[in-house]
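Comments concern the structure below.
All protein chains of the complex are present and in place, except for one that has been dropped.
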(Lines give C-alpha, C1' and ligand atoms only; values in the text may rest on other atoms or scores of the structure.)
Protein backbone atom coordinates (compact mmCIF):
# COMPACT_ATOMS: atom_id res chain seq x y z
CA UNK A 1 0.00 0.00 0.00
CA UNK A 2 1.48 3.32 -1.01
CA UNK A 3 0.26 6.85 -0.62
CA UNK A 4 2.65 9.02 -2.55
CA UNK A 5 3.32 12.22 -0.70
CA UNK A 6 3.22 15.42 -2.62
CA UNK A 7 0.60 14.22 -5.05
CA UNK A 8 -0.28 11.30 -7.19
CA UNK A 9 -3.07 8.82 -6.71
CA UNK A 10 -3.41 6.43 -3.80
CA UNK A 11 -1.98 3.07 -4.82
CA UNK A 12 -3.11 -0.29 -3.50
CA UNK A 13 -1.59 -3.48 -4.88
CA UNK A 14 -3.48 -6.77 -5.09
CA UNK A 15 -3.21 -10.01 -6.97
CA UNK A 16 -5.56 -11.56 -9.54
CA UNK A 17 -6.96 -14.73 -8.00
CA UNK A 18 -8.06 -17.86 -9.82
CA UNK A 19 -11.66 -17.18 -8.79
CA UNK A 20 -11.38 -13.83 -10.61
CA UNK A 21 -10.67 -15.48 -13.97
CA UNK A 22 -13.13 -16.84 -16.48
CA UNK A 23 -12.78 -19.25 -19.36
CA UNK A 24 -11.35 -16.54 -21.62
CA UNK A 25 -8.26 -17.07 -19.48
CA UNK A 26 -8.28 -13.52 -18.13
CA UNK A 27 -9.91 -11.68 -15.25
CA UNK A 28 -13.70 -11.45 -15.51
CA UNK A 29 -14.89 -7.89 -16.09
CA UNK A 30 -16.92 -8.00 -12.87
CA UNK A 31 -13.78 -8.38 -10.75
CA UNK A 32 -12.75 -4.80 -11.39
CA UNK A 33 -15.63 -3.40 -9.34
CA UNK A 34 -14.36 -5.35 -6.34
CA UNK A 35 -10.87 -4.06 -6.98
CA UNK A 36 -12.17 -0.49 -7.13
CA UNK A 37 -13.87 -1.14 -3.80
CA UNK A 38 -10.58 -2.30 -2.30
CA UNK A 39 -8.86 0.78 -3.74
CA UNK A 40 -11.21 3.37 -2.29
CA UNK A 41 -11.50 1.50 1.03
CA UNK A 42 -7.75 1.56 1.50
CA UNK A 43 -7.59 5.19 0.40
CA UNK A 44 -10.11 6.13 3.09
CA UNK A 45 -8.11 4.17 5.65
CA UNK A 46 -4.97 6.03 4.63
CA UNK A 47 -6.81 9.29 5.30
CA UNK A 48 -7.43 8.27 8.87
CA UNK A 49 -10.76 6.47 9.09
CA UNK A 50 -11.90 3.11 7.80
CA UNK A 51 -15.16 2.83 5.93
CA UNK A 52 -16.26 0.51 8.75
CA UNK A 53 -15.95 3.44 11.13
CA UNK A 54 -17.78 5.70 8.67
CA UNK A 55 -20.70 3.25 8.74
CA UNK A 56 -20.50 2.98 12.52
CA UNK A 57 -20.96 6.75 12.66
CA UNK A 58 -24.19 6.31 10.74
CA UNK A 59 -23.09 7.30 7.23
CA UNK A 60 -23.25 4.98 4.25
CA UNK A 61 -21.81 5.69 0.83
CA UNK A 62 -23.71 3.51 -1.64
CA UNK A 63 -22.59 3.37 -5.23
CA UNK A 64 -25.00 5.26 -7.48
CA UNK A 65 -23.00 4.82 -10.67
CA UNK A 66 -20.07 2.67 -11.76
CA UNK A 67 -18.13 2.58 -15.02
CA UNK A 68 -15.13 0.72 -16.29
CA UNK A 69 -13.26 0.78 -19.59
CA UNK A 70 -11.25 -2.36 -20.17
CA UNK A 71 -8.13 -1.99 -22.26
CA UNK A 72 -5.69 -4.84 -21.91
CA UNK A 73 -6.62 -7.97 -19.98
CA UNK A 74 -5.51 -8.70 -16.45
CA UNK A 75 -4.26 -12.27 -16.16
CA UNK A 76 -4.26 -14.83 -13.39
CA UNK A 77 -1.66 -14.10 -10.72
CA UNK A 78 -0.84 -10.65 -12.10
CA UNK A 79 -0.04 -8.06 -9.49
CA UNK A 80 -2.24 -5.02 -10.06
CA UNK A 81 -1.89 -1.52 -8.71
CA UNK A 82 -5.26 0.13 -8.16
CA UNK A 83 -4.72 3.89 -8.32
CA UNK A 84 -7.55 5.82 -6.70
CA UNK A 85 -8.30 9.51 -6.68
CA UNK A 86 -11.24 11.59 -5.50
CA UNK A 87 -12.37 13.28 -8.70
CA UNK A 88 -15.27 15.26 -7.30
CA UNK A 89 -16.58 16.06 -3.84
CA UNK A 90 -20.03 17.59 -3.91
CA UNK A 91 -22.76 18.29 -1.39
CA UNK A 92 -24.85 15.32 -2.43
CA UNK A 93 -22.37 12.96 -4.01
CA UNK A 94 -18.74 12.31 -4.82
CA UNK A 95 -16.79 10.53 -7.50
CA UNK A 96 -13.75 8.29 -7.25
CA UNK A 97 -11.65 7.50 -10.31
CA UNK A 98 -9.45 4.46 -10.73
CA UNK A 99 -6.61 3.27 -12.92
CA UNK A 100 -5.70 -0.41 -12.89
CA UNK A 101 -2.04 -0.94 -13.76
CA UNK A 102 -0.09 -4.16 -14.09
CA UNK A 103 2.91 -4.37 -11.85
CA UNK A 104 5.79 -3.97 -12.11
CA UNK A 105 5.74 -2.51 -15.63
CA UNK A 106 2.91 -0.06 -14.93
CA UNK A 107 0.97 -0.92 -18.07
CA UNK A 108 -2.50 0.64 -17.90
CA UNK A 109 -5.10 -2.12 -18.12
CA UNK A 110 -8.37 -0.40 -17.24
CA UNK A 111 -9.88 2.85 -16.03
CA UNK A 112 -13.08 3.42 -14.17
CA UNK A 113 -15.10 5.48 -11.75
CA UNK A 114 -17.69 5.10 -9.05
CA UNK A 115 -20.09 7.75 -7.88
CA UNK A 116 -21.47 7.65 -4.37
CA UNK A 117 -24.15 9.51 -2.45
CA UNK A 118 -24.17 10.19 1.27
CA UNK A 119 -26.90 8.49 3.29
CA UNK A 120 -27.58 9.31 6.91
CA UNK A 121 -28.77 7.04 9.73
CA UNK A 122 -32.37 7.18 8.47
CA UNK A 123 -31.28 6.10 5.00
CA UNK A 124 -31.96 9.59 3.66
CA UNK A 125 -29.52 11.68 1.61
CA UNK A 126 -27.45 14.01 3.74
CA UNK A 127 -24.57 16.40 3.19
CA UNK A 128 -21.25 14.86 4.12
CA UNK A 129 -20.77 15.45 7.86
CA UNK A 130 -17.76 17.42 8.99
CA UNK A 131 -15.70 14.39 10.05
CA UNK A 132 -16.08 12.92 6.57
CA UNK A 133 -15.74 16.12 4.56
CA UNK A 134 -12.58 17.05 6.41
CA UNK A 135 -11.07 13.69 5.66
CA UNK A 136 -12.09 13.70 2.03
CA UNK A 137 -10.63 17.15 1.46
CA UNK A 138 -7.22 15.59 2.00
CA UNK A 139 -7.81 12.84 -0.56
CA UNK A 140 -5.54 12.57 -3.61
CA UNK A 141 -7.03 14.39 -6.60
CA UNK A 142 -6.64 13.37 -10.25
CA UNK B 1 -38.50 -25.83 -10.83
CA UNK B 2 -39.88 -29.24 -9.99
CA UNK B 3 -41.01 -30.80 -6.77
CA UNK B 4 -41.67 -34.44 -7.54
CA UNK B 5 -44.74 -35.61 -5.73
CA UNK B 6 -44.56 -38.91 -3.98
CA UNK B 7 -40.94 -38.58 -3.09
CA UNK B 8 -37.63 -37.73 -4.61
CA UNK B 9 -35.51 -34.65 -4.01
CA UNK B 10 -36.55 -31.10 -4.76
CA UNK B 11 -35.14 -30.12 -8.14
CA UNK B 12 -34.17 -26.62 -9.20
CA UNK B 13 -32.63 -26.01 -12.61
CA UNK B 14 -30.15 -23.22 -13.31
CA UNK B 15 -27.53 -22.40 -15.88
CA UNK B 16 -23.76 -22.07 -15.54
CA UNK B 17 -22.91 -18.42 -16.25
CA UNK B 18 -19.69 -17.08 -17.72
CA UNK B 19 -18.88 -15.42 -14.40
CA UNK B 20 -19.03 -18.88 -12.80
CA UNK B 21 -16.20 -20.21 -14.95
CA UNK B 22 -12.48 -19.92 -14.39
CA UNK B 23 -9.50 -20.30 -16.68
CA UNK B 24 -9.63 -24.10 -16.44
CA UNK B 25 -12.64 -23.63 -18.74
CA UNK B 26 -15.09 -25.11 -16.24
CA UNK B 27 -17.15 -23.82 -13.34
CA UNK B 28 -15.11 -22.61 -10.38
CA UNK B 29 -15.52 -24.82 -7.33
CA UNK B 30 -16.83 -21.89 -5.32
CA UNK B 31 -19.89 -21.56 -7.56
CA UNK B 32 -21.42 -24.75 -6.16
CA UNK B 33 -22.04 -23.19 -2.76
CA UNK B 34 -24.17 -20.52 -4.42
CA UNK B 35 -26.01 -23.21 -6.35
CA UNK B 36 -26.67 -25.11 -3.13
CA UNK B 37 -28.03 -21.86 -1.70
CA UNK B 38 -30.40 -21.50 -4.64
CA UNK B 39 -31.46 -25.13 -4.25
CA UNK B 40 -32.39 -24.95 -0.57
CA UNK B 41 -33.98 -21.50 -0.97
CA UNK B 42 -36.31 -22.75 -3.66
CA UNK B 43 -37.03 -25.91 -1.68
CA UNK B 44 -38.13 -23.79 1.28
CA UNK B 45 -40.31 -21.70 -1.02
CA UNK B 46 -41.92 -24.84 -2.39
CA UNK B 47 -42.80 -25.81 1.20
CA UNK B 48 -44.75 -22.62 1.65
CA UNK B 49 -42.45 -19.94 3.02
CA UNK B 50 -39.54 -18.09 1.53
CA UNK B 51 -36.32 -17.76 3.49
CA UNK B 52 -36.93 -14.00 3.34
CA UNK B 53 -40.08 -14.53 5.37
CA UNK B 54 -38.20 -16.83 7.75
CA UNK B 55 -35.74 -14.00 8.41
CA UNK B 56 -38.57 -11.50 8.74
CA UNK B 57 -39.97 -13.70 11.51
CA UNK B 58 -36.69 -13.33 13.32
CA UNK B 59 -35.03 -16.64 12.51
CA UNK B 60 -31.74 -16.96 10.68
CA UNK B 61 -30.21 -20.16 9.43
CA UNK B 62 -26.48 -19.52 9.06
CA UNK B 63 -24.28 -22.16 7.48
CA UNK B 64 -22.11 -23.86 10.10
CA UNK B 65 -20.57 -26.42 7.77
CA UNK B 66 -20.39 -26.90 4.02
CA UNK B 67 -18.90 -29.68 1.94
CA UNK B 68 -18.73 -30.49 -1.72
CA UNK B 69 -17.23 -33.39 -3.65
CA UNK B 70 -16.55 -32.53 -7.27
CA UNK B 71 -16.75 -35.39 -9.74
CA UNK B 72 -17.11 -34.28 -13.32
CA UNK B 73 -16.81 -30.61 -14.27
CA UNK B 74 -19.75 -28.34 -14.97
CA UNK B 75 -19.16 -26.33 -18.13
CA UNK B 76 -20.21 -22.89 -19.27
CA UNK B 77 -23.85 -22.72 -20.30
CA UNK B 78 -24.66 -26.20 -18.96
CA UNK B 79 -28.09 -26.57 -17.47
CA UNK B 80 -27.77 -28.04 -14.00
CA UNK B 81 -30.39 -29.62 -11.80
CA UNK B 82 -29.74 -28.97 -8.12
CA UNK B 83 -31.42 -31.76 -6.17
CA UNK B 84 -31.96 -30.85 -2.53
CA UNK B 85 -33.09 -32.96 0.39
CA UNK B 86 -33.31 -32.38 4.12
CA UNK B 87 -31.00 -35.05 5.48
CA UNK B 88 -31.37 -34.28 9.17
CA UNK B 89 -33.62 -32.06 11.26
CA UNK B 90 -32.41 -31.72 14.82
CA UNK B 91 -33.18 -29.47 17.74
CA UNK B 92 -30.10 -27.34 17.27
CA UNK B 93 -29.23 -27.78 13.62
CA UNK B 94 -30.24 -29.35 10.34
CA UNK B 95 -28.50 -30.67 7.28
CA UNK B 96 -29.34 -30.29 3.62
CA UNK B 97 -27.81 -32.57 1.01
CA UNK B 98 -27.39 -31.75 -2.66
CA UNK B 99 -26.73 -33.50 -5.93
CA UNK B 100 -25.71 -31.45 -8.95
CA UNK B 101 -26.73 -33.13 -12.19
CA UNK B 102 -26.19 -32.03 -15.76
CA UNK B 103 -29.34 -31.69 -17.78
CA UNK B 104 -30.80 -33.32 -19.75
CA UNK B 105 -28.72 -36.47 -19.37
CA UNK B 106 -28.77 -36.48 -15.57
CA UNK B 107 -25.05 -37.12 -15.19
CA UNK B 108 -24.03 -36.61 -11.56
CA UNK B 109 -21.39 -33.89 -11.37
CA UNK B 110 -21.07 -33.12 -7.68
CA UNK B 111 -22.52 -33.86 -4.28
CA UNK B 112 -22.50 -31.77 -1.17
CA UNK B 113 -24.11 -30.74 2.06
CA UNK B 114 -24.65 -27.72 4.24
CA UNK B 115 -25.37 -27.75 7.94
CA UNK B 116 -27.27 -24.87 9.52
CA UNK B 117 -28.08 -23.81 13.03
CA UNK B 118 -31.16 -21.88 14.14
CA UNK B 119 -30.57 -18.38 15.46
CA UNK B 120 -33.29 -16.34 17.13
CA UNK B 121 -33.86 -12.57 17.07
CA UNK B 122 -31.11 -12.00 19.63
CA UNK B 123 -28.63 -13.93 17.54
CA UNK B 124 -28.68 -16.78 20.03
CA UNK B 125 -29.24 -20.47 19.18
CA UNK B 126 -32.88 -21.50 19.47
CA UNK B 127 -34.91 -24.57 18.71
CA UNK B 128 -36.72 -24.33 15.41
CA UNK B 129 -40.02 -22.54 16.07
CA UNK B 130 -43.24 -24.35 15.22
CA UNK B 131 -43.84 -22.52 11.93
CA UNK B 132 -40.43 -23.62 10.70
CA UNK B 133 -40.40 -27.12 12.12
CA UNK B 134 -43.81 -27.85 10.66
CA UNK B 135 -42.66 -26.73 7.26
CA UNK B 136 -39.40 -28.64 7.41
CA UNK B 137 -41.14 -31.85 8.38
CA UNK B 138 -42.68 -31.86 4.92
CA UNK B 139 -39.32 -31.46 3.18
CA UNK B 140 -38.08 -34.15 0.79
CA UNK B 141 -35.81 -36.61 2.53
CA UNK B 142 -32.84 -38.43 0.97
CA UNK C 1 -37.95 -15.81 -20.29
CA UNK C 2 -39.92 -13.59 -22.62
CA UNK C 3 -39.14 -12.16 -26.01
CA UNK C 4 -41.93 -9.78 -26.83
CA UNK C 5 -42.87 -10.05 -30.46
CA UNK C 6 -43.42 -6.85 -32.32
CA UNK C 7 -40.90 -4.93 -30.35
CA UNK C 8 -39.80 -4.23 -26.84
CA UNK C 9 -36.67 -5.39 -25.10
CA UNK C 10 -35.78 -8.98 -24.42
CA UNK C 11 -36.81 -9.84 -20.87
CA UNK C 12 -35.13 -12.38 -18.63
CA UNK C 13 -36.29 -12.85 -15.05
CA UNK C 14 -33.99 -13.91 -12.23
CA UNK C 15 -33.96 -13.77 -8.47
CA UNK C 16 -31.65 -11.91 -6.09
CA UNK C 17 -29.71 -14.54 -4.14
CA UNK C 18 -28.34 -14.24 -0.63
CA UNK C 19 -24.81 -14.32 -2.01
CA UNK C 20 -25.69 -11.22 -4.07
CA UNK C 21 -26.44 -9.14 -0.98
CA UNK C 22 -24.03 -7.23 1.20
CA UNK C 23 -24.28 -5.85 4.70
CA UNK C 24 -26.24 -2.81 3.52
CA UNK C 25 -29.04 -5.36 3.23
CA UNK C 26 -29.40 -4.92 -0.52
CA UNK C 27 -27.79 -6.37 -3.63
CA UNK C 28 -24.11 -5.52 -4.02
CA UNK C 29 -23.47 -3.22 -6.96
CA UNK C 30 -21.21 -5.80 -8.57
CA UNK C 31 -24.07 -8.28 -8.97
CA UNK C 32 -25.63 -6.21 -11.73
CA UNK C 33 -22.81 -6.97 -14.17
CA UNK C 34 -23.55 -10.68 -13.77
CA UNK C 35 -27.23 -10.00 -14.30
CA UNK C 36 -26.45 -8.04 -17.48
CA UNK C 37 -24.40 -11.04 -18.62
CA UNK C 38 -27.37 -13.34 -18.05
CA UNK C 39 -29.62 -10.91 -19.92
CA UNK C 40 -27.51 -10.66 -23.06
CA UNK C 41 -26.71 -14.38 -23.02
CA UNK C 42 -30.38 -15.30 -22.99
CA UNK C 43 -31.12 -12.68 -25.64
CA UNK C 44 -28.54 -14.26 -27.94
CA UNK C 45 -30.04 -17.68 -27.28
CA UNK C 46 -33.50 -16.37 -28.16
CA UNK C 47 -32.05 -15.19 -31.49
CA UNK C 48 -30.99 -18.71 -32.33
CA UNK C 49 -27.45 -19.27 -31.13
CA UNK C 50 -25.98 -19.54 -27.68
CA UNK C 51 -22.87 -17.59 -26.80
CA UNK C 52 -21.23 -20.97 -26.21
CA UNK C 53 -21.74 -21.76 -29.87
CA UNK C 54 -20.44 -18.31 -30.84
CA UNK C 55 -17.23 -19.08 -28.96
CA UNK C 56 -17.07 -22.57 -30.49
CA UNK C 57 -17.11 -20.88 -33.90
CA UNK C 58 -14.03 -18.95 -32.87
CA UNK C 59 -15.54 -15.59 -31.99
CA UNK C 60 -15.32 -14.01 -28.58
CA UNK C 61 -17.11 -10.88 -27.46
CA UNK C 62 -15.14 -9.46 -24.54
CA UNK C 63 -16.52 -6.53 -22.61
CA UNK C 64 -14.59 -3.35 -23.40
CA UNK C 65 -16.77 -1.03 -21.34
CA UNK C 66 -19.45 -1.46 -18.71
CA UNK C 67 -21.61 1.10 -16.93
CA UNK C 68 -24.42 0.94 -14.46
CA UNK C 69 -26.54 3.62 -12.78
CA UNK C 70 -28.16 2.42 -9.59
CA UNK C 71 -31.47 4.01 -8.70
CA UNK C 72 -33.44 2.03 -6.15
CA UNK C 73 -31.93 -0.97 -4.40
CA UNK C 74 -32.65 -4.56 -5.33
CA UNK C 75 -33.38 -6.61 -2.22
CA UNK C 76 -32.81 -10.22 -1.29
CA UNK C 77 -35.25 -12.59 -2.98
CA UNK C 78 -36.64 -9.90 -5.31
CA UNK C 79 -37.57 -11.12 -8.74
CA UNK C 80 -35.87 -8.93 -11.32
CA UNK C 81 -36.58 -8.54 -14.99
CA UNK C 82 -33.43 -7.80 -16.98
CA UNK C 83 -34.49 -6.01 -20.15
CA UNK C 84 -31.83 -6.15 -22.83
CA UNK C 85 -31.59 -4.37 -26.15
CA UNK C 86 -28.87 -4.04 -28.76
CA UNK C 87 -28.26 -0.31 -28.82
CA UNK C 88 -25.54 -0.23 -31.47
CA UNK C 89 -24.07 -2.73 -33.91
CA UNK C 90 -20.89 -1.49 -35.50
CA UNK C 91 -18.08 -3.00 -37.51
CA UNK C 92 -15.70 -3.16 -34.61
CA UNK C 93 -17.95 -3.22 -31.57
CA UNK C 94 -21.51 -3.30 -30.34
CA UNK C 95 -23.41 -2.04 -27.35
CA UNK C 96 -26.08 -3.69 -25.26
CA UNK C 97 -28.30 -1.67 -22.95
CA UNK C 98 -30.09 -2.97 -19.89
CA UNK C 99 -32.92 -2.00 -17.59
CA UNK C 100 -33.31 -3.84 -14.31
CA UNK C 101 -36.92 -3.82 -13.12
CA UNK C 102 -38.44 -5.27 -9.99
CA UNK C 103 -41.20 -7.74 -10.63
CA UNK C 104 -44.12 -7.73 -10.61
CA UNK C 105 -44.55 -3.96 -10.24
CA UNK C 106 -42.03 -3.05 -12.95
CA UNK C 107 -40.25 -0.43 -10.86
CA UNK C 108 -37.03 0.60 -12.60
CA UNK C 109 -34.09 -0.12 -10.28
CA UNK C 110 -31.03 0.34 -12.48
CA UNK C 111 -29.88 0.98 -16.02
CA UNK C 112 -26.65 0.04 -17.66
CA UNK C 113 -24.72 -0.85 -20.77
CA UNK C 114 -21.91 -3.04 -21.94
CA UNK C 115 -19.80 -2.51 -25.00
CA UNK C 116 -18.14 -5.48 -26.69
CA UNK C 117 -15.60 -5.91 -29.43
CA UNK C 118 -15.36 -8.87 -31.81
CA UNK C 119 -12.26 -11.05 -31.49
CA UNK C 120 -11.41 -13.76 -33.97
CA UNK C 121 -9.69 -17.11 -33.41
CA UNK C 122 -6.28 -15.46 -33.22
CA UNK C 123 -7.49 -13.06 -30.56
CA UNK C 124 -7.39 -10.17 -33.04
CA UNK C 125 -10.25 -7.74 -33.70
CA UNK C 126 -12.44 -8.81 -36.59
CA UNK C 127 -15.65 -7.62 -38.18
CA UNK C 128 -18.65 -9.61 -37.02
CA UNK C 129 -18.88 -12.70 -39.26
CA UNK C 130 -22.06 -13.21 -41.27
CA UNK C 131 -23.57 -15.79 -38.92
CA UNK C 132 -23.28 -13.36 -36.03
CA UNK C 133 -24.22 -10.18 -37.86
CA UNK C 134 -27.32 -11.81 -39.29
CA UNK C 135 -28.41 -12.91 -35.88
CA UNK C 136 -27.70 -9.57 -34.24
CA UNK C 137 -29.67 -7.68 -36.87
CA UNK C 138 -32.78 -9.36 -35.50
CA UNK C 139 -32.03 -8.29 -31.93
CA UNK C 140 -34.48 -6.04 -30.05
CA UNK C 141 -33.50 -2.39 -30.35
CA UNK C 142 -34.04 0.31 -27.71
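The chains carry the letters A, B and C, assigned in the order they are written, with residues numbered from 1 in each.
Basically, a residue touches a chain if its C-beta (ideal position, glycine included) is under 8 Å from a C-beta of that chain, and two chains touch if they have at least 3 such contacts.
All values reported here derive from a predicted model rather than from experimental measurement.
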Quiz item: For the unseen chain, which displayed partners does it touch in the full complex?
Solution: A, B, C
Exercise. Using the touch definition up top, pick the residue from A:52, A:72, A:88 or A:138 that touches the left-out chain.
Key: A:52
Quiz prompt | Candidate in contact with the missing chain, chosen from C:19, C:89 or C:119 | solution = C:19
Quiz prompt | Residue touching the undisplayed chain, where the options are B:67, B:91 or B:138 | solution = B:67
Quiz prompt | Where the unshown chain meets chain C, residue by residue | solution = 18-19, 21-26, 28, 30, 76
Practice problem: May I ask you to list the residues on chain A that touch the chain which is not drawn? | Solution: 15, 17-19, 33-34, 37-38, 41, 50-52, 76-77
Practice problem: Just the residue numbers, please: which parts of chain B touch the chain that's not shown? | Solution: 24, 29-30, 33-34, 37, 60, 62-70, 73, 114
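By our rule, only the chains that are shown with their structure count from here on.
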Quiz item: Is it true that over half of the residue numbers where chain B touches chain C are used by both copies, so same, or is it different?
Solution: same
Self-check item: Identity of the most central chain, Cα criterion
Solution: C
Quiz prompt | Whole-Å separation of chain centres (CA-atom averages), chain A against chain C | solution = 25
Practice problem: Report, in whole Å, the distance between the mean C-alpha point of chain B and the mean C-alpha point of chain C. | Solution: 27
Quiz prompt | Sites on chain B at which at least two other chains make contact | solution = 18-19, 76
